[in-house]
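All protein chains but one are shown at their positions in the complex.
Chain IDs A and B follow the sequence of writing; residue 1 opens each chain.
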Amino acid sequence: MSLLEITDLTVGFDTEDGLVQAVRNISLTLDEGEILALCGESGCGKSVTAMSVPRLLPPDTTRLSGSVTLDGRELTTLPEPDMRHVRGKDVSVVFQEPMTSLNPSFSVGYQITEVLRRHEGLSRRAAGERALALLELVGIPAPARRMKEYPHQLSGGMRQRVMIAIAVACSPRVLIADEPTTALDVTIQAGVLDVFRDLRDRLGTAIILITHDLGVVADIADRAVVMYAGRAVEQATVTELFANPRHPYTLGLMKALPTAAVGGRLAEIPGMVPSPLSDPDECAFHDRCPRVQTDCRLSRPQLVRQAEGHLAACFHPGGQS
Amino acid sequence: MTEHAVAAGRAARRRRLWRRFRRRPMPMAGLVLVVGFVLLALAGPLVVGDPAAQDYLATLAPPSPAHLMGTDDLGRDAFARIAHGAQVSLQAGVLSTLLAMAVGIPIGLVAGFYRRWLDPVVMRLVDVTLAFPFLVFAVGLAAIIGPSLKGVVLALGFAQLPAVIRITRGEVLAVREMDYVAAAVADGAGDGHIILRYVLPNCASPLIVQATVAIPTAIIGESTLSFLGLGVQPPTPSWGVMLTTAQQYLSDAPWLAIWPGLMIALATLGFNLLGDGLRDVLDPRSGR
Partner (left out) sequence: MILRIDNLVKHYGQVRAVDGLSLEIAHGEVLGLVGESGSGKSTVGKCVLRLTDPTAGTIELAGRDITRLSRRAMRPLRRDMHMVFQDPFSSLNPRFTIEQIVGEPLLRHKVADRRGVSERVSAMLEKVGLRPEMRSRFPHELSGGQRQRVGLARALILEPKLVVADEPVSALDVSVQASVLNLITDLQRDMGFSCLFITHDLSVVEFLADRIAVMYLGKIVESGPKAEIFAAPRHPYTQALLSAAPVADPVRQRERRRIVLGADVPSPVDPPSGCRFHTRCPLAYDACRTDEPPLTDTRSNGHPAACHLITADRIPDAAAHR
C-alpha cells in the first residue's frame, strides 16, 4: 500500500455555464520519500487533483467522486474537524504566491511558532527553538534575526522558504507544492528546489510538485504524471518519461521548448484544449495530434502499461527511441 | 463592414450580459420594481384623475373601489397623488443623479488622470464634504437654495457629487495603469482621446452601479426634504409631502402613511437590487 492513493478521482465545479469537469478519473499513488510531479499546461487539472487531497476546494460548488486515502484512511468522507487536523499535521501545502500566503501583520517567527503551538502543543520556548531550527533547515541565513522580521521585509525567495518552513513545521507526511518556484527568479528557484530535495532526503517527506515547467520536473522529480484536459495521459519515472515519451502530447510539450528548436523553428501543438464543459467519448487530444487515426475519434484510450512503471493513454504510442 | 462588425460585437456582448443578468432572481425582481416605478411615474399621471381634485363627501376615506388607496384630509384621491408623487420622485432621483454625474465624472477623470496639483486639492475638498452625512449636507444646501423641485434637484445633486468624484477618480487610477493605456500612448494618442476612449469606458461599470445606488438615495432625500418642508411645496404631490400630512392622521387614516412609505421602500429596494445585480454582471473580475 502506498502512502497516498488517489483512485478514480473526478472533480467538477458548478458554474453559471454548467458543470465544468476539471479532473476526470485520475488514479495515482505516492510513496514515502517520493517526489511526484503533476505537470501540464494551465487548466489541465493538476492543481485541482492535488488540492483534492487536503480538500482545499470551494465546498459548495465542488462535485467530487472517487477516493483519496492517506495511510489507508479515506479522506473524501472524513468529517471537517478531523480533516482540519489532517491539513495541519499530515498534509500541508506551499502555494505559488509567497507574498499573499503569509499574514503581513505578524512576524515570521510568530507565524511559525503559532503553527507549532497549535498542532504540536509545544510551549512558547520549545516552539521558538523548533522554529529557529526550521528556518535553518530551509536555508535561511541568520534565522534568529529573520524570526523578528515581517513578511514585507523579506525577498520573494526568502518568503517562499518561510512558507516551506511553516508547511513542514509539523513534519507532514505529504507536502503539496503548487508551482512553488514559478513566481521566483531562476537564480532563486535553484535554491528553493534544493530545499525540497533536502526535505525529502532528510525527513523522508513525500512531495507532490505541481508545475508547468519540464525543466523543474527533470531537475527534482522521481516520477511524473502528465495531464491533459483533466486526465492523466502519461505516467512514468522521470528518466523514462524524458527518454521515451510515449504520448504525443508529452512529446509535443518537450519539442515546444525553446531549447528544442530545430532549424530555427519550434514544434507547435496546433489547435486548442477542448472545452471542459463537454466530454465526448474520444481521445481529447485527437484534433491536435500528429498521430491521429480513425479509432482515436471513436473511443477514449485508457492508461495502459507501455513498459515497467510507464503508463500512457494512447492508441498509437511512440515506440522505444 | 467595419461598423457592422463592431455593432455585431457590441450586440453579442449585450446579449451575453443580459443572459447572465436574467438568471439571477433578486436583480430581476429589482428590475421589475424599477420598471413598475418608472411606468407609474410616466403613465400613471395620464391614467389617474387630477391629484388636486377634492371629494368633500369622502375625506379620510379608507380604500374603496372609488378611491383605490383611500383619500386624504381634503378628500383628494391618494392613488392619484401617489402616481403624481412618483413623477416627482423620479425627477428628483434621476435629475439630481445626472447632475452629480455630469459634474463629478469630468472632475474625477481629470483629477485621477493628471494627478499633479489638482488631485490633492480636489480630494481634500471631497474628504471635507464627505465628512457631513449625506442628508445633513443636502438639508443644508436645500435651506440655502430655497424650497422647490429645482432646489431639491440642485441640493441632492451637489450632495451626491463628492461620492461620484471619488469613485471616478479611484477607477481612473486603476485604469490608467493598464497596459492598453500605455499602448495608446505608444500609438501617439492624445490625452483627450485616451481619457474618452480608453479610460472613461473602462470606468463605466462601477459608475452605472453607483447611479443605481444614487437614485434611491436621492428619492429618499427628496422625500425627506419635502417632509421637512425644504423640498417640493404643497399642493404639489410628493411622497414626502404626503407623509407630512399623514403624520397628523396616523391613527384615523393609517393608509395615508402606509402608501407613500411603501412606495418609497419598494422604489429604493428595486434600485438597490438592480444595482447589486449589475455589479455582479458588469464586474470583469467576476468572470464573463
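Basically, a contact is a pair of C-beta atoms (placed from the backbone, for glycine too) under 8 Å apart; a residue touches a chain by one contact, two chains touch by 3 or more.
Remember, it's a predicted structure, so these values are computed and weren't measured experimentally.
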Touch with the omitted chain, as defined above, among B:13, B:124 or B:150 = B:13
Which of A:51, A:208, A:225 or A:238 contacts the chain that the document leaves out = A:238
Can you work out which residue in A:199, A:217, A:233 or A:289 touches the chain that's missing from view?
-> A:217
May I ask which residue of A:128, A:143 or A:157 touches the chain that does not appear here?
-> A:157
Residues of subunit B touching the missing chain are 1-2, 5-6, 8-10, 12-13, 178-180, 182-189, 197-198, 201-202, 284, 288
Extract the touching residues of subunit A with respect to the undisplayed chain.
-> 41-42, 141, 155-158, 185-191, 193-194, 212-219, 238-239, 242-243, 252-254, 256-261, 264-270, 272
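One rule holds for everything that comes next: only the chains that are shown with their structure count from here on.
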Separation of mean Cα positions, subunit B and subunit A [Å, integer] | 50
